[in-house]
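Shown here is a partial selection of chains from the complex, left in place.
Chain nomenclature is as follows: A, B and C, assigned in order of appearance, with residue numbering initiated at 1 for each chain independently.
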Amino acid sequence: MSDQRDLLCELLRRFYDTGWISGTGGGICSLESTGRLLLAPTGVHKELVRPEDFFVVDVGTGDVLEAPADTTLRPSECGAIFRAIVKRRGAGAVVHSHALSAVLACDLAPADELAIEHLEMLKGIPGVTNADRHLIPVVANTAREPELVGAVESVLDDGRFSAAHAIGVRDHGAYIWGADAWDAKKHAEVYHFLFEAMRARGGHT
Amino acid sequence: MSDQRDLLCELLRRFYDTGWISGTGGGICSLESTGRLLLAPTGVHKELVRPEDFFVVDVGTGDVLEAPADTTLRPSECGAIFRAIVKRRGAGAVVHSHALSAVLACDLAPADELAIEHLEMLKGIPGVTNADRHLIPVVANTAREPELVGAVESVLDDGRFSAAHAIGVRDHGAYIWGADAWDAKKHAEVYHFLFEAMRARGGHT
Amino acid sequence: MSDQRDLLCELLRRFYDTGWISGTGGGICSLESTGRLLLAPTGVHKELVRPEDFFVVDVGTGDVLEAPADTTLRPSECGAIFRAIVKRRGAGAVVHSHALSAVLACDLAPADELAIEHLEMLKGIPGVTNADRHLIPVVANTAREPELVGAVESVLDDGRFSAAHAIGVRDHGAYIWGADAWDAKKHAEVYHFLFEAMRARGGHT
């Protein structure tokens, strides 16, 4: 088993403890090597995922390259969204948060974008300063996660959001990415802080 | 001692850490085998319960089939409610939450039902989609827990609540169930998230 | 070293983790044997207190019967208050909470009493039912803790508060007691839940 799988398991336990993932929802994926995406199974208690439980998926095609020995497991429904973010943003890892703070931050967005400003923590996002008005996209939720792919691809291509390392999904949570798993964890900490700050400030900044 | 008892002890510690059970209140029961319900003792620090402390109760009759060696222990008062849920819903495990979020969610219910909608997390409940308006029953509190049995049986039979895997008890908490202990833990995570989201949204969805 | 000292150290760590004690403030005392009260030192990080750090104080006179080997330590200023509660209520242990929820609950009391009702958790206090309007005294804060003794003795003798196992101190926190350390821990969990519930309900019950 690769160290990368151990790391994902550790981060899943950590995210569970923070409340970003719960009720078997949410997760994290990362590249094991170029083109090979480690994907957790769907519908399982994420804090209990073991290194041998991951699927390896082809980033380009979505084909399952390796499956866990436990044949009852199916790959996470987030796969297509994770792959879109990896391909269009060069991300090496993507966190899928089910945090309440992410849901409530999206509630503050009147339309398809959330503007965050006046917070030092913005500097935790590459290329963003604490003087910026940082925009992240907010997309509508869909019945199934694969149906989100079109909207996700569209906002990833939208020039307004070139600095964003997160996409909010209304009533649902957020996708947050980075160059690798540690970087995605850093950005997840930053964005959840920003979400909580916006909520505490009542949407006024 | 069965693995099931170890699991219940682990979940009791976990629920204590999350604040769902405290002050010796709240708990979890589960079937050890068909018809045999594992029940924690009443009035003890639930995070300290050991595998040998459980009672085994007949699901049909409520009779104590096995008692712990410690004769000072008495079975949890929730027994009759747990048995009603096991019998009428085919549940294998029931969580009794004393979480503040459960109490506050019940405060939001004007009458005998709580309507939850516009949240992805609803998909964590079997048969429920994120487009549904999910109804759970809210019953009035009583002086003693066994007196709740009639109201609990009544709402379990109420067609409005056929998808519900939880019953709110006003000023008190909630009963949340699943096919087994892990499934009940999953549903407990889902419903507590929903309770907190409703509270944060001020009851508006 | 007695098991009782180990238990107090464990509870101090637990209370620190919950935020009931912090910044070296707050604590717990308990009887080691009849008339001999174990008292932590003042001004130390309570989560780091070791079994050999406790003072033993005479409940009747307040005299130090045993002092720790570390001569830089001085006994907690709460000693006189703890002794008053032990003597007048027959308590075996007293928690001194510096929790924010205790401070905010006192803010809800217009005069010298806090009325708590409509909460199942009230049943965690001996002799109290969930139909009761449970009164706990709220005293004004003073410059030094020993100056609180008079007010504490007065409310302990006040018939309105015969069922109370807690005294709120405005802007400061609360004293919460029980028959022994485990019982005091249980009551501390119950009262902090009640404080948080009252706050969340905006003082309306």
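Here, a contact is a pair of C-beta atoms (placed from the backbone, for glycine too) under 8 Å apart; a residue touches a chain by one contact, two chains touch by 3 or more.
Just so we're clear, the structure is a prediction, and the values are computed from it rather than from any experiment.
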Assembly copy number, counted for this structure file with 3 shown: 4
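The criterion applied here is as follows: only the chains that are shown with their structure count from here on.
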Topology of the chain contact graph, where touching chains are joined (line, ring, star, complete, other): line
Inter-centroid spacing, subunit B versus subunit A (mean Cα positions, whole Å): 31
Of all residues in subunit C, the ones touching two or more other chains: none
Complex contacts: residues of subunit B adjacent to subunit A: 118-121, 123-124, 129-131, 182, 185-187, 189-190, 193, 196-197, 200-201
In the complex, subunit A residues that touch subunit B: 22-25, 45, 98, 100, 103-104, 107, 141, 143, 169, 171-173, 199
